[in-house]
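Below is one structure, written out as structure tokens; the observations come after it.
Note that one protein chain of the assembly has been removed; the remaining protein chains are unaltered in position.
Up next, chain A:
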């Protein structure tokens, strides 16, 4: 079952996807597109040159100072402060001329033993040997995170407001209703891996940083463009860094955070800055989190071939071992009953269905499914375009499902070294009730040479779905999908230019179902 073969072919280069209307994706040339970009206040462009980057890394400043001889005690104290036990042992071992022989010998032995143990541990969980920057890049939902101008993006769940985290570790907040764009900077705000707005709140923005978790309180009525760092709460827990994923509960009361270095997932009560670690053996860390929109489940994937689904009433979890690789990405249907996820190394999308227990019975976990079903196969497919053959498909970087449950966007990794295998966003039409169905919709492409890096659906778009894409060029565009949602009463038709005309559908494959539950 190859799903991509039924897709309409990708656009010729130079053309960009503008929107979906009347059941088809409309495209335009770049010049038209740019005109449109100018008019839209929320479309942004961050050229790489405009950002002031850090010229040096933290560790390199040591070389700028002259070597200064201190006593052994001072050096040991400094090593203990900087490097902990290993640092201290290292210091003692290296300065063997000054310490007694037995001391340097024994510390050398302990050091070797420690290294053996840690390398053994590292061989069990290879990701532990990565540096924190590499680790964020590895587990981030953003494609090629370390080279990305826009590192994280988050729509506010209720209003037309979003936050953009940039390569220079600053966060900008855009609001079409206000003239000010606050820029958030903090000493600890480095290597932002994810940002998310707190639901049922106007001001709180959680930021996953390299060493901690920041929760900014940005007063929407404030005219200040540089909120002070006093507006940020710092949440940190020893051993819990780098934070690669965060998720707010949809009721806005709790925040969970995950770090691949920490086997425990933290549940934060942000107001009181207290946390409850939820620890389970196995997996070697937690890399990605996603809270279901109804608040009942949390997906927590680990760096090894295992992920967990927590239910949030009593915080128990189900283990889901994968065959091939780790769970790379996942998303929930709006009613929280269905989880789609992808596994690293496989080119398919799986689905898990959760049915609630009979209402009111206070039993433990809701009865889960027995196995995941494959709903889409995104293996490589060759399309003939005027520019030559293009191969689309392969591994999946991230998934996004819009809040009405009718469009599913899939960011395909592609191959950065091959010109004919671009990273591309494939969009599916989905239906969740009465049965789950997938239909092809089309590819979303940007201007020439731009590669999609990050995407997110607007959580409360009135006229269908609005997909926001951050491109490798530093541009942020919005692709609206105009349709009438089945779940919403059809009273306001202002969004779609006209009613769908089924007779003008260009090819009949658009209505051909890729997956329905009846098939299986």
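The definition used in the following text is that a contact is a pair of C-beta atoms (placed from the backbone, for glycine too) under 8 Å apart; a residue touches a chain by one contact, two chains touch by 3 or more; residues count from 1.
In this text, contacts and distances are computed from a predicted model.
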Practice problem: Have a look at "Glyoxylate/hydroxypyruvate reductase HPR3", "Nucleoporin NDC1", "glutathione transferase" or "4-hydroxy-3-methoxy-5-polyprenylbenzoate decarboxylase" and point out the UniProt protein name belonging to the hidden chain. | Solution: "Nucleoporin NDC1"
Exercise. Would you mind spotting which of A:171, A:195, A:212 or A:267 touches the chain that isn't drawn?
Key: A:267
Quiz item: Which residue from A:18, A:51 or A:276 sits in contact with the chain not drawn here?
Solution: A:276
Quiz prompt | Contact partner of the left-out chain, one of A:116, A:158 or A:319 | solution = A:158
Self-check item: Touching residue (missing chain; options A:202, A:373 or A:484)
Solution: A:202
Quiz item: Taking the entire complex into account, which one of A:154, A:254, A:396 or A:455 touches the absent chain?
Solution: A:254
Quiz item: Footprint of the hidden chain on chain A, which residues?
Solution: 156, 158-159, 161, 200-203, 220-221, 251-254, 267, 269-274, 276-279, 313-316, 359-360, 362
